[in-house]
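A protein chain is absent from this complex, but the other protein chains hold their places.
Naming follows writing order (A and B), and every chain is counted from residue 1.
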Amino acid sequence: MTWDIVANILIGGVLTGLVYALMALGLSVIFGVIRVVNFAHGEMTALAMYAAVLLFEGGRLDPVLSIPLVAGGLFVLGYIMQRRLVEPFIGRPEHEQFILLLSVAVILTNGLLIAFGPDARGILTDYSFDSYAFGPIIVDKTRVIAAAGALVSALGLLAFFRYSRTGKAIRACSDNLLGARVVGLNVPRLYGLTFGLGAAAVGIAGCLLALVIDVLPPLGPELTLLAFIIVIVGGLGSMTGALLGGILIGMSEAIAGLLFTPSMKSMLSFALLILVLALRPQGLFGKRAL
Amino acid sequence: MSDTPLLTVRRLRKSFRGLLAVDAVTFDVAAGSITAMIGPNGAGKTTTFNLIAGVMAPDDGEILLDGQRLNGLRPDQICHAGIGRTFQIVRPFPKLSVLDNVLVGALRDGSSVRQARRAALDVLDLLGLAGEAGKPAASLTLPERKRLEVARALATGPRLLLLDEVMAGLRPSETDRLVETFRDLNRQTGVTILLIEHVMRAVMALSDVVHVINTGRLIAAGPPDAVVSDPAVLECYLGEDTEI
Partner (left out) sequence: MSGRVLSAGEGSSTRARIALALFFAALAIAPFLVGDFLLSVLVIILYFAFVGQAWNLMMGYAGQLSLGHALYVGIGAYASAALFVHFGIPPLIGALPAMALAALVGASIGLLAFRFRIGGVYFALLTIAFAEFTRILVSHIGWLGATEGFFLPIENRTDIDLVALRGPPHMFYYIFLVLTGAALLAIRRIMDSRLGYYWLAIREDETAAEAAGINIFRYKMIAVMISAGMTALAGIVTAFYYNNLFPTDVFGIHRSIEIILAPIVGGLGTLFGPIVGAFVLGILGEGLTIVLDQAGIATAGVKHLVYAVFLFLIVRFLPGGLWPWLAARLGLDRDWRA
């Protein structure tokens, strides 16, 4: 095994990790503001991936170009989910919220199974087999596009929360809910927007992920777990933590594929999660104590 | 009431990220007494209270209950050592009945469920909650919940009862009733009481000794009448809503 191969694989891991990070960012945003854990996160990602696949198959629409459509659709879905499903559960015991979203997750997975069957579906674009060579490093074009798209979207989301009026208002809800209500912020609407934005991030991540990997119904729960691992490793509620956690998990998957067999790659992620929870439960980049 | 201290606090110190919340506080609580700790908001009362109750460990100093060192013990161990506490924001077990709430406390001394149930009923009687025994705790009114909080702590059989602002949010008539209850408790069971309190009406009526804390330090101590006329105390309360 040469260093070229190691570097190739690591860079591939970082690129995929960036897409994971965007998905996990959505989870982190929803939890950080609404304090509800979206257990259907990966299932929504799978839904977005199927949407990208259908748009590609039906309309020959490149996954990158289908982003506005899919992200918009997911935004609406997220907004409605928050206002119709989650809102009545705010203030109810944590396990009831959890069971609610678990039931949504199972409905989505089995709905996808009934609609599309158990076989994997993928997207094969004209550039699917193209790659860029940087000296000895060779990277797939699709991965570069996916990673770049994820990075831009993630930075856009971060900028939105940092600089826009609405973003600041949402952060106010997360910092001090009572205060936000006192100054007259429309909290239910802002919560709806937040869930919508988290879902839109998932929509973008789904389109980009569809470029890189095939989708099948059981991918949903896998991605949910992956997103959770990323945000917990990175620090739940920390946006930069989610980004760095995504890259870290992408790399650890790549390393596991290299050292063991690809089928053991998620085992290393789970081991990492267990290790982090055991040694640093606030996450690698989180500051807040639990 | 005797002069032997039940609780001894020596040079207690606790800081949070450089902010000194409790600064070398030293005081005694005499066995059998009702002692109050007062001071403006942010004075360090609650931190002192939490240090005694084992919610956090002190950086320095000593907490002794009847000679036994309590530093660094967990809250459940503190309870077993003989200190019962209430919470400022009441924490009943909402879905359990009032009786079962107190029964849980009464199991502390190792008695059987049957014995604990009998003991719990006695405590409920003492606090005037016997009529509510079968109701879920969530259905109680705030004054009733405060009593339940005291009942559960008392059921653990403490030598020292720590009361964390139990009067807050009560109407004057309810405060007077609770003051009466604590007096009776102290007289009948001999339990020593240390209370943190903002409601001066209760402090004046109840306590044998008042300790005044400000900016993490003990600034005055003595009988209630003497303490409230102490210039240092008046100064620290100036501009404060003392609710006298």
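What to note about this one:
Here, contacts are C-beta pairs under 8 Å (C-beta built on N, C-alpha and C of every residue); 3 or more make two chains touch, one makes a residue touch a chain.
The shown structure was predicted, so the numbers you read here are calculated from the model rather than taken from an experiment.
When the omitted chain is restored, the residue from B:35, B:48 or B:156 that touches it is B:156. Contact with the undisplayed chain is limited, among B:11, B:91 or B:171, to B:91.
Listed by residue number, the positions of chain A touching the unshown chain are 37, 88, 92-96, 98-100, 102-107, 109-111, 113-114, 118, 217, 221, 225, 228-229, 232, 261, 263-264, 266-267, 270-271, 273-274, 277-278, 281, 290. Within the complete assembly, residues 53, 74-76, 79-80, 84-85, 87, 91-97, 99-100, 103-105, 107-108, 112-114, 117, 133-136, 152-153, 156 of chain B touch the chain that is not shown.
Assume only the chains that are shown with their structure count from here on.
In whole angstrom, the spacing between the mean C-alpha positions of chain A and chain B is 48.
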